[in-house]
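One protein chain omitted, others in place.
Letters A, B and C name the chains as they come in the text, with residue numbers starting at 1 for each one.
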Amino acid sequence: MNTGPAAPEPTPEEEAALERLYSDFDSENLVPLWTEIGDLMPPHPRSDADPHLWRWKTLLPLAERAGDLVPVGRGGERRAIALANPGLAGRPYVSPTLWAAIQYLGPREVAPEHRHSQNAFRFVVEGEGVWTVVDGDPVAMRRGDFLLTPGWHFHGHHNTTDKPMAWIDGLDIPFVHATDSAFFEFGPDQVSDHSTPETSRSERLWAHPGLRPVSDLRARHNSPIAAYRWEYTDRALTEQLALEDEGHPGVVEPGHAAVRYTNPTTGGDVMPTIRAEFHRLRPGTATATRREVGSSVYQVFEGSGVVRLGGKEFTVDRGDLFVVPSWVPMSLGAESRLDLFRFSDTPVFESLHQDRVSVEKESE
Amino acid sequence: MNTGPAAPEPTPEEEAALERLYSDFDSENLVPLWTEIGDLMPPHPRSDADPHLWRWKTLLPLAERAGDLVPVGRGGERRAIALANPGLAGRPYVSPTLWAAIQYLGPREVAPEHRHSQNAFRFVVEGEGVWTVVDGDPVAMRRGDFLLTPGWHFHGHHNTTDKPMAWIDGLDIPFVHATDSAFFEFGPDQVSDHSTPETSRSERLWAHPGLRPVSDLRARHNSPIAAYRWEYTDRALTEQLALEDEGHPGVVEPGHAAVRYTNPTTGGDVMPTIRAEFHRLRPGTATATRREVGSSVYQVFEGSGVVRLGGKEFTVDRGDLFVVPSWVPMSLGAESRLDLFRFSDTPVFESLHQDRVSVEKESE
Amino acid sequence: MNTGPAAPEPTPEEEAALERLYSDFDSENLVPLWTEIGDLMPPHPRSDADPHLWRWKTLLPLAERAGDLVPVGRGGERRAIALANPGLAGRPYVSPTLWAAIQYLGPREVAPEHRHSQNAFRFVVEGEGVWTVVDGDPVAMRRGDFLLTPGWHFHGHHNTTDKPMAWIDGLDIPFVHATDSAFFEFGPDQVSDHSTPETSRSERLWAHPGLRPVSDLRARHNSPIAAYRWEYTDRALTEQLALEDEGHPGVVEPGHAAVRYTNPTTGGDVMPTIRAEFHRLRPGTATATRREVGSSVYQVFEGSGVVRLGGKEFTVDRGDLFVVPSWVPMSLGAESRLDLFRFSDTPVFESLHQDRVSVEKESE
Partner (left out) sequence: MNTGPAAPEPTPEEEAALERLYSDFDSENLVPLWTEIGDLMPPHPRSDADPHLWRWKTLLPLAERAGDLVPVGRGGERRAIALANPGLAGRPYVSPTLWAAIQYLGPREVAPEHRHSQNAFRFVVEGEGVWTVVDGDPVAMRRGDFLLTPGWHFHGHHNTTDKPMAWIDGLDIPFVHATDSAFFEFGPDQVSDHSTPETSRSERLWAHPGLRPVSDLRARHNSPIAAYRWEYTDRALTEQLALEDEGHPGVVEPGHAAVRYTNPTTGGDVMPTIRAEFHRLRPGTATATRREVGSSVYQVFEGSGVVRLGGKEFTVDRGDLFVVPSWVPMSLGAESRLDLFRFSDTPVFESLHQDRVSVEKESE
């Protein structure tokens, strides 16, 4: 906190006058800049959020216990347990802009339909048997799939098996809350279509490389692809590394392949506030150190390694989640082949021209 | 706050288990959605911010007292006193995204140069004699002028007269703070150009209707016009009302003229996070009631009238400032001709496709 | 031709004066509007180009004879035989803006590398064994594939088999010629990479649904996908018709499925001047009658049917090509399942806001 500009030592009268002034500011709902500027306008982003890791082996048993004790249904809406960044005063926010939760649905359970202005996705690190129904289109959920429920689309989930299933939800709840732009509406208590196709209608229309249906040529803010299947993600990453082996470009940096999930109607991000990517490191790869405006959350999909976040270092394993707050230096090291899902709030900053990135290769 | 989905009354054992579960959530930095969803995801925006009015006749004397007691200079940077929304827990924020302050510069004083990622503007309700120097270009400040210092442009102010001057600053400080995207850098302690031209170089290049210099054809995120002069604003509003008198379209609604300040390189808003407009109501005009996602601040430039904000009603007079939080119904009534400057965070929502507007004509 | 505005019968003196005036216009390189306006500015597009059909069973033998008699190599560059619209005075233009040709490459032949500002594609109605090498990336050509060589990309072709191969070339040569924007440069006489992979490097990076490599996030004017494979086109069309069978939307009109080939970095057309689509009609389907600004060329890929073009009617069969000049009413009728490849100049008109479409359902 800044104590104001340098000045000669004030007299007792001046000090009293200043005290009266500050008290009058207070009663008139005013606050001076000069005492606040250091916190308000730091030299670079200094997030209240901490770099932090949540372990899958801790999360999953807690979700199972919630499954036993807490019913899912109208009102509570979802059995979702949010990662609450320890720097953010107990609020259910993984970062100041992002929400990340583990959601758990027991055998034959249904999470009722609703819609909201918040953009949402699911990522599946293990399991299957749940269908998400998005505006009437049932979408199967399977390991490695990335699934969208963009803002103001009705959606519910139902488990059609005798086994529970857990997955990760990502949303822009904190951003929408901070900016007072939230709308919410209840839908039916049951999902609106109980069929269980392997492939959603949205994929049948839209998930063909470089092709779009002539029946729908509108521009869209959100990707019309409801599910990005693991099969394609894995193949794209495999090809990038194979091209590197053959001496051709295609990877982000040596040993580091990555794809971005995109909206096929624009080539841009899947939703206006959320970017999603999948990264693959060869065993032994150490990435450059990177700082970015905005926060990211990673989930390890497969393999193990080390992540360095500012001064902290975590070993990570399958299912583990960690958050990278704004402008915190981040690098990864892969012990085995390391597959990571990532999402971030970067589109917000790119849209508003507040984005910045700084990259340093550590060992050079 | 939601107490979770309806369920049979739990047994004492179940209650104890649930308590243990919640305690374990807490120690693992987890928070369940089902107890929070009502606050996090309301049916429509319910801002913590209050509709509120600050009177110019209160603000100006307090700014003058600050002028007597608090020096301006490096460290505190600006003698700016922020409007602190009474709903926002003492933070110097007029709304969750916007900053509004009265800034005061005494005779011959200098506010040193700096730059920051936050976008800023000034609006002058009265007075003159200060030049804002923006990236080396001195910009005169006069009653009715709207002046830009977009993100990452160096700027300082100096008063070249023997009289003080006060004006309004608007910035996106709360938004940038909430999203961890702030950068700041000090510049020289003195302004970098002491000349005092009537017209800035930016205006000489850019403030010609429908014309742009062929020497600079880049697209720009920010308007290159450093000052939007009152003379043009007044003339545009006068013409809109004259056209209405002659039976032609051009006004927003009967008796209500308005211009938006724009970036001549895009036709869009002056800066990526801030919209600015000037409104003029004929005497006796009552506007429709309007709700918008996002918050606005108005300053009465001339005249008097009434503003209705949700259940509240304020009479307003020259220099008074009021804030309209997100989704609060707002309407204006003009006693005399009523001239109002307005700024808002709407570009954020339009860029991210979270914008919504609802308009009702009250008396129909 | 218009003889000028109505006026009293001129005197002989006036006629002589008028004659002198027109003669003086001529010697000063001037032409009056009033004698030309009817041709220059018709009430709607009246193309000099005719609706016309070229039969594959005629084209292919002529191409084979050219293969026997005309070597391919530097100077002539390609053994391509252009469809010359009978209305266009012998110029090798299928329409005023588009070029369509059959290209033929004998066993082991090579078409040398060059590049040009004209945008080009190939479509393969039958055969295989040729690789097109685009900026060093060898791209296999097979039945049903749509292949790009966008403007200013080096490209050559070589036949690696003992059998000849023929395919269709489409370019914007007439448009580029008419607008004086052509550039051309010779490359190596041999293709720069003789390998014969099943899948090009461009596809390995880019042809994954909804995914893009993080290593290359530039916006591009042209699609980075060098080949759109038949397997995906066929699957997308099959799904559209299956969705129609199941009662869901997805087709253009009853019984009519269609996909547009797109640039995955924008969601728009594959190249700035050329649109490409693939259409499938169920047996018995009759399309609405459609007029569009701009011209299209269709090639029947499979099946047979009827096309009505203004007053003309043609039966069409596998491999046949027909051109639809601007604003000529066009409808299709399918005898069997009818698969058609289509390309057009529509992006030119959409970019310049000169596009218009009119659709009428005939039989209702």
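By our rule, a contact is a pair of C-beta atoms (placed from the backbone, for glycine too) under 8 Å apart; a residue touches a chain by one contact, two chains touch by 3 or more.
Given the structure is predicted, the values throughout are model-derived calculations rather than measurements.
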item	value
Omitted chain's touching partners, listed by label	B, C
Residues belonging to chain C that touch the chain removed from view	2, 4-7, 14, 17-18, 21, 24-25, 28-37, 40-47, 49, 52, 54, 58-59, 62, 65-66, 68-86, 90-92, 96-97, 101, 116-118, 151, 173, 175-185, 221, 272-273, 293-295, 325-327, 345, 347-349, 351-354, 356
Those residues of chain B which, in the complete complex, touch the missing chain	201, 204-215, 217, 219, 223, 225, 228, 232-233, 235-236, 239-240, 242-243, 248-252, 258-267, 270, 277, 279
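In this text, only the chains that are shown with their structure count from here on.
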item	value
Topology of the chain contact graph, where touching chains are joined (line, ring, star, complete, other)	line
Centroid spacing, where centroids are CA-atom means, of chain A and chain C in whole angstrom	43
Centre-of-Cα separation between chain C and chain B, whole angstrom	52
Touching two or more other chains - residue numbers and ranges from chain C	none
